[in-house]
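Yeah, one chain of the complex is gone here, protein chain that is, but the others are all in their spots.
Up next, chain A:
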């Protein structure tokens, strides 16, 4: 039966392109690419790579941004969860997780850039009153050479991701009981959480954490907006070499991509070292048995850091909106003198094409991902075989493969492969490329609701004489409509935010709002960027509006489904 083949199909679909892509990067990296005259293996690409000026700096920034971004994001998430007390602020911050997660990386990065730039919102709010500046200072804050603004931009986006993953894992841990037990032994609540919940939570979110490391050490779009320029991060350099009109630079780019794999692996290995260190220090801290020391301090750090990053993301979006309608806006003024629809009107004619392309790609990739995920989960239900969770080497962890192997390292080998096969259906290739990244998220988002679904509903339908198929269509699917639509919204958001797969597999000829917005990063008018980035940020919200609205409309007269997950 077709259904039984889906797990194998999914694994092939995810693993095949990655293996093929990495393979097609390795060959040219050692000089072999007959199409470009590379007939023999050589180390010439590597010599050329190491002769590139500033390579060490690029590598250092990529490596540190991978580790620092992850460490800071994880620390903030854990401290916030430890100190959360169910106050109104806490609930408000938690509720903002999903919308923040849906904001594409590029839009969030632009928002941050507009916020912290020397002539940005923060400087305007503080000037001239506090700073005394009458004109923007000549500082390189955005695109600083150490990648600090890059890391800040990534942290803003990775916090909601890790928070959501933690919130999904926490119910398994019986947190209230654990904390109550520790509190009865005299531990203050925050310390109780950190000492008895955090050590159990970490193994459950380890794979998402690794995905953050890999992403932060190899990201392209955010680095083009916030990262250093001379030299840029390794991933951006690779893309520049790849796009070089001189095709012989492809060898250089391939060697760079292999180096990127190494850098990401090194970041993961470095993290593993940090894990060991943290485990040892953590155990000593737990053994020491302090029950209250540092409690207030830790709690305040967690809460204020979470508040700060959420505000930064929110203000950034407001900044984008403000710039997109700003007329004349003199420097220290906090608000523009005049508002104008001119930038929107000017951009509108060129918006239509990219917006519809974006939506077509996102809808196709999401639909395919939903079909595959539903088929795999339904197969799981019918066969009664569940993949072992939690183990690092289970089928489930293969889902994380596209999220852990750096995009630039395999996508670009995939392009070389497709070029040699003369594959021309660019749109289909881009959709397929997006599917690689959409499918893991759709599956992970849907799996929980699907596996938690009370098996008695289907058993009941079967004893009432309905076939497994009828049970799926008439019982399981309608009752799981809300989580299915939420998974679809997640898929849409992931697809809309993709830059590299669209850019590379579309050979630069397929324009989405994301490729358009990112291409404006180098020196375009801030007001135009504001328009594009805002459009990019609002498209995914559409999906979430549908995901929340449709079940409410459809089940308006069915109270039993109102509070459903």
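Definition applied: a contact is a pair of C-beta atoms (placed from the backbone, for glycine too) under 8 Å apart; a residue touches a chain by one contact, two chains touch by 3 or more; residues count from 1.
We take it that contacts and distances are computed from a predicted model.
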{"item": "Omitted chain, identified by the protein name its UniProt record gives, among \"succinate dehydrogenase\", \"L-serine dehydratase\", \"Protein kinase domain-containing protein\" or \"Putative thiamine transport system ATP-binding protein\"", "value": "\"Putative thiamine transport system ATP-binding protein\""}
{"item": "Residue, one of A:88, A:284 or A:557, that touches the chain absent here", "value": "A:557"}
{"item": "Residue of A:172, A:304, A:467 or A:525 touching the missing chain in the full complex", "value": "A:467"}
{"item": "Interface with the unshown chain - residue positions in chain A", "value": "384, 456-457, 459-468, 474-475, 478-479, 555, 557-561, 564"}
